[in-house]
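Presented below is the structure to which this report refers.
Here the complex is missing a single protein chain, while all its other protein chains stay put.
Chain naming follows the written order as A and B, and within any one chain the residues start at number 1.
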Amino acid sequence: MPIESKEEFLNLIKQIEQRINYKKPKAFAIARLDLSQVDPSKKLQANFGVINFEQNYAAAAVMFEAFFRRGVDVDFNESEFVATLIKEDLDFALECFAPFLQEQGHKNIEAIKAAKENFRENAFSFVCIFEDEAPKSLESVYLKLYLLSNKKVPLRSLNLTGAFGILPNVAWSDNKPIDLDFLRENEIDLKMSGRYPSIDYVDKFPRFLAHIIPEDNTRILESSKVRMGAVLAAGTTIMPGAAYVNFNAGTTGACMVEGRISSSAVVGEGSDVGGGASILGVLSGTSGNAISVGKACLLGANSVTGIPLGDNCIVDAGIAVLEGTKFALKNKEELQKINPDFNFDKDIYKGLELAGLNGLHFRQDSQSGVMIVAFNKKAVKLNEDLH
Amino acid sequence: MPIESKEEFLNLIKQIEQRINYKKPKAFAIARLDLSQVDPSKKLQANFGVINFEQNYAAAAVMFEAFFRRGVDVDFNESEFVATLIKEDLDFALECFAPFLQEQGHKNIEAIKAAKENFRENAFSFVCIFEDEAPKSLESVYLKLYLLSNKKVPLRSLNLTGAFGILPNVAWSDNKPIDLDFLRENEIDLKMSGRYPSIDYVDKFPRFLAHIIPEDNTRILESSKVRMGAVLAAGTTIMPGAAYVNFNAGTTGACMVEGRISSSAVVGEGSDVGGGASILGVLSGTSGNAISVGKACLLGANSVTGIPLGDNCIVDAGIAVLEGTKFALKNKEELQKINPDFNFDKDIYKGLELAGLNGLHFRQDSQSGVMIVAFNKKAVKLNEDLH
Partner (left out) sequence: MPIESKEEFLNLIKQIEQRINYKKPKAFAIARLDLSQVDPSKKLQANFGVINFEQNYAAAAVMFEAFFRRGVDVDFNESEFVATLIKEDLDFALECFAPFLQEQGHKNIEAIKAAKENFRENAFSFVCIFEDEAPKSLESVYLKLYLLSNKKVPLRSLNLTGAFGILPNVAWSDNKPIDLDFLRENEIDLKMSGRYPSIDYVDKFPRFLAHIIPEDNTRILESSKVRMGAVLAAGTTIMPGAAYVNFNAGTTGACMVEGRISSSAVVGEGSDVGGGASILGVLSGTSGNAISVGKACLLGANSVTGIPLGDNCIVDAGIAVLEGTKFALKNKEELQKINPDFNFDKDIYKGLELAGLNGLHFRQDSQSGVMIVAFNKKAVKLNEDLH
């Protein structure tokens, strides 16, 4: 040590990876932690400068080697591993990376350097995920949220069971989490001196924009409207009226969003979620069925969608399409043509029976009050100006 | 002076409280004031480190004694009293509290100490309320809002008549109120130098989170969504889409809130105010009737409730239940059983006639457009993960 050539480095990595039980992590990262102001052992938030998913295994190997050398026990049969970093870990890693230190673009090396520069005890950790099981640490919850929001993995593909129980509920002020107990213990002093912080929100999850840099042609007109763990395809616009995109939900193509995309709901390219429209989520409203909305759909203002939709569907403004809502079928022939695998042999369908079909137009007959599902004759097209 | 023992202190308090006309205040507090940047005599906001409601009368007595000694006239027949604090008031109070200064947990003493440390002329005042009449000062409006939001008194129990007229309309930046005239007078300089402040909102009322520390298992995903003077029971979650909780409104048990709880509306434990749902308020929508929603109710996405509801009611997504909406009654027997005091002798009821009944399910028949009220067969249960 230090490693003097790239060849030597590769040999080291090979050695590490050949150790008995060693396993390459699916994902890993170095986290800077925000700790409680009253209990430094309590982690409030993890921040990642770079995350790795099925890549950069050498950097992971180097970190593991640092832990091995100081006798840290790593159980590669666990689903995840978290270790608090000490300064020696960072020094060791940089010695291993010596042949690369003059080169640009090695993001993990940059992260290690930055961690060293900003080092404080207990404020940095290494986290990796071996198997996608229920997360066991704040760091692995955050890593999964980063994997989702950075589009490393598809929506709904990660196990987030119990995440709500792992994340502490904190007050967020200007991106910094504050332990509610800190506020309680210091309320009198803070209030009487004019230093009581401006609290933006109180939640377990942070906001998307606190961690994610959106793609260039993406717009989020208010940061509270997108929770960390959401996914926004490039070209998506989130308006500030009644919109909301929960974690593990989002868009897979450019969309205009003025309504709610609840937890686990996914909306396809070119679709327009109108002002105040609600796509129900798995946490309430549907019978646990995650809702997908296809491409080029229009959910009218204040409409409600409780079933999955295919492509080119319209739900009229103010209409609620729920699993049990009954719809009289119109335009049987046209609908049959674009949905060849479905058998349109009834006159009335419940919402859930129509799940995932294309070209549906849901509306209420204004002269009879009857709910109708018909063939959608209009093509939905987003206004170019908005993108 | 200074007081040398707790016994001496108690004697002093007794003396003060036995003065002719003396009256113990129902509520009192020491306020730190935010003053106008252009007119120091204009109060913009009051901040309280601790408030007292029907308690700690000795601390109030000490403050009154400070005023008596310097000749301030206190009219105990008025509904409230406000005095600007001078340094001597604080010194006097601390001399009275001498026997307690080494002890922890005396919040009023802490507040007085902190006021002394941060003292500026006209920036601190003492406010107390003798009778709950229409407030006459900014300080008493704030004290009442604190009493509500801190759950010292029930919702709707305080007289807030005229509060809008007493509070000035100001620009809020990072918890600090800014006089709009300050911005006007300095606009050119602030804009040209890049120091124009980031204005979060312009309102007479501040936000709940600027003054109140929520209970541990309470979540407010966006601070603008809850106005000061609202009440959130522990376990309540306020989502950032279309939610809003106005002053003198809120929840009395753990609730999921994705819709609007308008002024004077109260929602019971276990209820779910769905995305975009509206509970109409006394300031508009109802004929001045404050709406209570009972326990375990579900207001579906984009539904509207203009009448009080009992327990276990459901309003379907997209449905508006207004005072004049006519509903065809179904399941008469089941409804009669759980509402023994109501006489279900008609086939059609106006919304207002059904006010406060339990187990109602409001929906629109999708095959006829007829509005129906039926027995709610489903139990509403909030998702555990959310709490």
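The working rule: a residue touches a chain if its C-beta (ideal position, glycine included) is under 8 Å from a C-beta of that chain, and two chains touch if they have at least 3 such contacts.
The structure presented is a predicted model; accordingly, all values stated were derived computationally and were not measured.
Chemist: Among B:88, B:187 or B:216, which residue is in contact with the omitted chain in the full complex?
Modeler: With B:88, B:187 or B:216 as choices, the missing chain is touched by B:187.
Chemist: Of A:25, A:197, A:229 or A:274, which one is in contact with the hidden chain?
Modeler: A:274
Chemist: Decide which residue listed in B:96, B:112, B:213 or B:242 touches the omitted chain of the complex.
Modeler: B:242
Chemist: Please output the residues of subunit A touching the missing chain, sorted low to high.
Modeler: With respect to the unshown chain, the touching residues of subunit A are 30, 32, 34, 47-50, 107, 110-111, 114-115, 117-118, 174-176, 200, 209-210, 213-214, 216-224, 239-242, 256, 258, 272, 274-276, 300-302, 316-319, 364-370, 382-383, 385-386.
Chemist: Extract the touching residues of subunit B with respect to the undisplayed chain.
Modeler: With respect to the unshown chain, the touching residues of subunit B are 164, 169, 171, 180, 183-184, 187-194, 196-204, 224-225, 227, 241-244, 260, 262, 276, 278, 280, 283-285, 302-304, 306, 318-320, 322, 325-328, 348, 364-365, 368-371.
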